[in-house]
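Missing here is one protein chain; the remaining ones are kept as they sit in the complex.
As written, the chain order gives the labels A and B, with residue 1 at the start of each chain.
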Amino acid sequence: MNIQGNRLINFILKSYIGLVFLFIFTPIITSLVFSFNSDRFASIPLGSFTLKWYETIYNDPDVWDAVRTSIIVAVSSSVLATGIGFCTAYTDFRYTFKFKNAYLALALLPPTIPLIIMALAMLAWFSKIGTSGSIFSVIIAHTVLCAPFAMAVIRLRLQQMNRDIEAAAWNLGATEWAAMRYVVIPFVKPAIVSALCLTMAVSFDEFAVAWFVSGLNKTIPVLILEILQGNVDPQINAIGTFVFITTMTLVIIAQLFFMIRSQGSENNTNE
Amino acid sequence: MNEPQIEFERITKRYNNTIAVDDISLSISAGEFVAIMGSSGCGKTTTLRMLAGLEVPTDGEIRLDGKRLNELKPHERETPMVWQSLALFPFLNVQKNVEFGLKTRGISPDMRKERAKKWLEKLEIADLSERRIDQLSGGQRQRVALARALVTEPPVLLLDEPLSALDANLIVRMQSVLSRLQRDLGITFVYVTHSQSEAFAMADRVVIMSKGKIEQVGTPQDVFRRPASRFVAEFVGSNNIISGTVKSIDKDILELETSFGAVFSQVSNNANYRTGNALDVVISADRINLSTTDLAGNNVFQCRIVSEQFVGSIVSLLLELENGQEFRVQKQQHELDRINLQSGQTLWLSWSTNHAYILDSSSNN
Partner (left out) sequence: MIKKVDTYALTWRFPLIIWQLLFFVGPLVFMISITFFLVKNYRMTEAFEMKNWIKMLTRGYFWDAYAYTLWLATLSTVITSCIAFPASYALSFKVSETTRRWAIFFLIIPFFTSYLVRTFSWYVVLAESGVFNSLIGEIGLGPYKILNTQVGTIIGYLTFCLPLVIILQTLSLANVDRNLIEAAYNLGAGWARTLLTVIVPSAKVGLIIGAVFCFILSYGDFVSPYYLGGSKPPTLSILIIDTTKSGQQWPRAAVVAVMMMSTLMIVAFAAILAAYRKPR
């Protein structure tokens, strides 16, 4: 094969990447564009620029209720999930014990179960223990779904911590609790912020489990799902854009905090 | 000697099926500078970590000032350590790093500041107190680590290969800083290293470990001139070890039959050697004389130069006898001025009978 042929192949491959990205981003961009389009039934050519869909959702009390619920759920479950994720990541970092593999499986398995199955299982379980339809159900369910992500983010940060610095704190007279407070937590802090944002974003987007267990406490995605079941309604685009901007902000903050790793990233092991 | 300050009594440390430290006993007096030396995996770091409470001995007892330490958690001991990785807190500035040990002991902020300042000044890094750790050079970090460990004014300082990350020039500077510090403070230093030059340069006593056991404890002089075992003789490096069998003993002169001829060595009169015994003799590389003419006499052998290496003012030569036996020789540059060093050149090497040290036969392998 000669260079000419290679160039042609490279060109084809690179255009192909472009096409694939076009496909992936078409729905995202369409939704953005049509959220400002005046026509009810989206088509080419576009109608005129309008903010009326944003006005509609702004004036819709259901949307505000959903926003409120979503925020309560996302904040609570992200705090819980990050707490549990931190405990788990630290345990994995620091200790070895019997059945540790089972322990880690318990921590990391939830994302591999289809959401619809989790949804049914949670629905049945919550109605059994009597919290069905309350906002707590959604919070608990989202905590289960989000904890593995929090654990992964914090575990990666702990990986960058030189094991000696915790021992150095003990060596300088700190109890294990004090070393946790003055050394481990300060070191992991960026990852904790990162995990909070990431899990908040995951919770903000989850609809299957929330739909099953939320009862009347609809979150935004559940509201979207219900609007979808009705007619074609461009206010979905407006809500979608709003959600997109919120989650992207969270993700970018998460990413920024995760990249703070300039400090003490070397990881020495001992003889 | 006064009462021992630190005592290891028959200490063993086992991890599952591997033995890291195997039944060692060691006493260290207050104010001593003791270096524990050995290659990696010999158990030296484990020994130090047991003293700090970071590892719990499987067997035996560790005492500090006569008090049993085994059950004390790390934070309940007064054994601060300077880590190989330094283990400075990356999210705290220099000042806060140094104050850490005071903070954990509940000392008031004003007092902390004052005492940290004193140590920062003592280590000549007072002007860096507001810097972040990643803004410091290797040598500066070293000083912060020292200040942080010493700020609580402990009776003992543990050092785990503290200089291994520094470049050669800085190592020499820090060695003198450490030596002076130890003398000024009068506290005990327990210093773990794999580097012979560091240990010999600073320590009052050297402990040589191998495979979890102590091979020899002694002054650097002792270890260098009178190694207790073949292992130590080889570990110390600049030695020639010659194996042979005892041919005859005449008063205090022992004649050894070797692959390249008869070797004579001085022994004490009451030593118990028998003809036919296998023995190893050690001759330090710096105790071998060179000459361009045949001197005649005992312990003189013809050889040729295989290679030479200049390390500063010291010249390291590798010589080969006619039968292939190799000798390492170290000489000051000026001592060799009259010899035209050239690969393949013929020389005569010799040593005096009292410079051939006979290894204890019981430790031969």
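What we mean here is this: a residue touches a chain if its C-beta (ideal position, glycine included) is under 8 Å from a C-beta of that chain, and two chains touch if they have at least 3 such contacts.
Since we're looking at a predicted model, the values are computed, not measured.
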item: Displayed chains contacting the withheld chain; value: A
item: Omitted-chain contact residue, chosen from A:N171, A:S214 or A:T247; value: A:T247
item: Option touching the unshown chain, where A:W53, A:F187 or A:F212 are the choices; value: A:F212
item: On chain A, residues whose C-beta touches the chain left out of the figure; value: 1, 10, 13-14, 16-17, 20-21, 23-28, 30-31, 34, 41-44, 83-84, 87-88, 90-91, 94-95, 97, 103, 106-107, 109-110, 112-118, 120-125, 128, 140-141, 143-144, 147, 176-177, 201, 205, 207-208, 212, 221, 224-225, 228, 232, 236-237, 239-240, 243-244, 247-248, 250-251
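By definition in this document, only the chains that are shown with their structure count from here on.
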item: Length of the line joining the C-alpha centres of chain A and chain B, rounded to whole Å; value: 55
item: For the chain B and chain A complex, residues of the former touching the latter; value: 40-41, 44-46, 52-54, 73-75, 79-81, 83-85, 87-92, 100-101, 103-105, 132-134, 148-149, 152
item: Chain B contact footprint on chain A (complex, rising order); value: 162, 164-165, 167-175, 178, 182-183, 186-187, 189, 262-264, 266, 268, 270-271
